[in-house]
Structures are given as C-alpha cells and as structure tokens.
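After this line comes chain A, so read on.
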Amino acid sequence: MSIEKRTVPGVKRSLLAAAVLAVSASAGAADGVKMGALATLEGAFTVLGEDGMRGVKMALAERDNKACGQEIELITGSSDASPDSAIRAARKLVEQDKVEILIGPLSGSEGLAVKDYAKTQPQVTFLNGTSAAQDTTLRDPADNFFRWTTDGAQWQAGLGTYAYDEKGYKTVVAIAEDYSFPYTQVMGFMLEFCEKGGKVTDKFWVPIGNKDYSTIVASIPDDIDAIYVALGGADAVNFLTQYEQAGGDKPLIGGSITVDQTVMGSKGRRKSYVVGTPSAGPIADSWDDPKWQAFVTTYQETYPDGLPSPSLFAHGYYVNTLAALTALEAVDCDLSDDQAKFRAAMSSLELETPTGMVTLDANRQAVADIFLTEVAEADDGTLYNKVVKVIPQVPQTMGMDPEAFLALGPVGRDNPECK
Partner candidate 1 sequence: MSESAHRIAHANAAHALILEGVSRHFGALVALDAIDLRIRAGERRAVLGANGAGKTTLFNCITGDFPPTSGRILFYGEEITRFAPHERIRRGLRRTYQNSLLFPSLSVLDNLYLAARGVTRRRLSLLRPGPEDAAQESARELAHLVHLDHLADQPVSELAHGQQRQLEIGMALAGAPRFILFDEPAAGLSPAERRELVAIVEALPKHIGYIIIEHDLDVALRLADYVTVMNNGALLKEGTPEEIQSDPDVQRIYLGEQHG
Partner candidate 2 sequence: MKLFLLTLLNGLTLAALYFLVASGFTLVFGLMRNVNLAHGSLYLLGAYIGYDVADFSGSWFLGVAAGFVSMAAAGLLLQVLVFRHMEGQDLRQTLVTIGISIVLADLMLAIWGGTTYQFEPPEWLYGATRMPLVRAYPTYRLALLGTAVVIGIALWLFLNRTRVGMMIRAGVDDREMLSATGINVHLVFAITFAIGAGLAGFAGVVGGTALSIAPGEDVRYLLASLVVVIVGGMGSVAGAAIGALLIGLAEQFGLAYSPTYGVVYTFLIMVLVLAVRPQGIMGKKA
C-alpha cells in the first residue's frame, strides 16, 4: 500500500472534529450584549495591553457589567502588536465569537488594519483602544469605526508654542524612532513650532530596535537650543543615559511617552537633568482635577498589582468602553438595523470622562483636552509631570482649516519640514 494513503485517516479525523466544532460554535447565545476587547497580550507590549484591559474592566465594573439592564459579556482577544495578528484576533472575535461591539486595538498600525477590516463588517461597531495613527480616521475612514481618543499629533498640541514662546527655543533637532507614530508626534510638535518661526534643523530617525544612541548623540550639532525627543520610555532612558554620559547638556522637549514614569522613576543621576522638560499628552498623572483623581484612586484600589498610576492605555480603553456603554444606555441597548441608532447616539454624544469632555467630529474622531506638562521636582525629591496648561478641545486638524490640513499630506520622514 502507499504511504500517502496511510495518512488520510489522520486528516479525516481532525477535519471531522473541526466540522463538528464549527457547527456547535455557530449557535450563539441571544441575551445580553457581546463585547470584544482586543489588546496586545503577547510580546513586548504585553504590559501595555494588560493595562488597556484594566481600563475596559474598570468601565464595565462601574456599571456592574450591565447596560440598560442587560448583561455585557466580555470576550478578550490578543495580538502581538503586528497588524496581521490584530486582524486575525479581530476576525475571531467578530466572526467566531460574534461580538457586536469591539474595543481595540492598542497600536497605530494595528488601528489602521482594524479600520480596514471594520469596513468589511458593517454589522459590528468598532471603538478604538489607544491606537493613535492619524489616518485611521483622517483619510478614508470607516463608517463604523469610532475613536474616542486623540491621535499622536493631537497629543502634542500646545507644545510647539510653549517651547518657542515660554522656553525660548528657536532651533531644535528631533530624535525619534523611524516609523509612523513618531512621525505623527513630530508633526504635531512642528505644526505649531514652525508656525511660530522655529527651525527644526535636523531629524534623526533611529531605526526601530536600536539601543545604541552613542553615534546619534555624537551627531547632534552644538548650535541648537534644545532637542526634541520622541522616543518610547525605554528608548528614552537609553538615549538620556548615553547623552548624559557623553557630556551632553542641551535641554529637552519630550514627546507624549518620553518623560513618563519609566524615565522619572529610574534611579539616580539623570533625574536632575530632565527637570524642566516640557511635554504634552492625553493624560497627566498629577492633574489635580477631582474627577481625574477619583479615576486614579479607583484604579489603584481595583488593581493593587497594576501600574502606580493608570497609563494612557488604561485611560484610552476606559474612555472608549465608557463611550460604548453610555451610547448603549442612550438607545436602551437597541442594536437592531445594523446598529444604526446606536451609532447615531454615539456620534452626538458629549462624553464626560476623567480627562474632561469629549465629542466626535464628522470622521468619528475625538475632540478632547490635551495636557501640557513640565517635569518638576516634588518636595520629597521625586519627579513628576506638573500640569502647566490644559489645551481645551483639540481637534484632529489642530485648529487648521480641514482642507489645508489634509493638503499637508501624510506624515513621513520629510513631512513636515522647516529647516
């Protein structure tokens, strides 16, 4: 007998099993609302994804896992931060688990991918997690993709003006990782800074994964006023250490994730160095607004094992989940007619969040408050981000005429430019 033949029963068996599973799985439950949450629970971003999930659960817990009296069933999905894996996880949640509302994903390129996928699933409403790529909602948006969080450019609102006017920096160089999220951050900073008359003489795009900044440090010219650094927490630590070791002494301007707890919490020497560094982002740990403080306290009490303070990932997932629940209440959980009422309710919602009021623009993109902060030293010697100013209701077009804003073109290594 032939060898090939012998393997046939094996395949047969597994396929039969698959077929049986498939049939049984497609018979779903009817009561309640099925909600999916998608975050990175594998790979290097696991910690961030876990914090995002905390945000989802906090919003649900506040309402006892119920909306308009109906039980909310939460099903989680995991990606490894690659768009492919985000799509596969989203497909499983939507097509297999039959969720009606999906919250996620976490990172920018995942967001772009999920937005594209959303177009093929008009019966499901997608709400962003924390992905902050501009084009998710700016160019070619999906009708059923809602983003209650701001994008990477919005996060930098007010920073350019502050650096130019208050700090008096006229020429800077930018150092950032070489991909779309930092491009967006740099754009958000430069729009205002260049408008004021500032010059960004050089941009150092550091390949992703590079840990050795010594040569970048050596390339920084002497005749500048400050360095704009849009590196993630860990890379920021690396850069700062190496810059300081090499004897660097220029002041810094931080992106939204540059001078976070990772940097300020790390021990010893670079501490004093970052005092006075301005940055801007969607949250500010030390904001004294009572609603924010209550949010922080609840987080800390609910998750003693969590981060010291909710990250922007917990915040982002929380806000989007909150929006979904609020809109569900508004339409009394009526998800009929391809969720038309639900979506209409969401579009006109004025959402009260721990970080102020949020509304959506025509592209279903959040208009929200942005926090301009500066690193300060507390009495006990610890560092924190002091809120300098709250920039109210920042739109995606950063106050520009939408036509003109779109005409700027997609962000990139060389866009925008003001040398």
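Throughout what follows, a contact is a pair of C-beta atoms (placed from the backbone, for glycine too) under 8 Å apart; a residue touches a chain by one contact, two chains touch by 3 or more; residues count from 1.
Here is how the candidates were picked: all candidates are chains of the complex that A comes from, given by their letters.
Source: prediction; values computed, not measured.
With chain A as reference and 1 or 2 as options, the touching candidate in the complex turns out to be 2.
Note for the complex: chain A touches candidate 2 at residues 43-48, 178, 204-207, 209-212, 214-216, 218-219, 233-234, 237-238, 241-242, 245-247, 262, 266-269.
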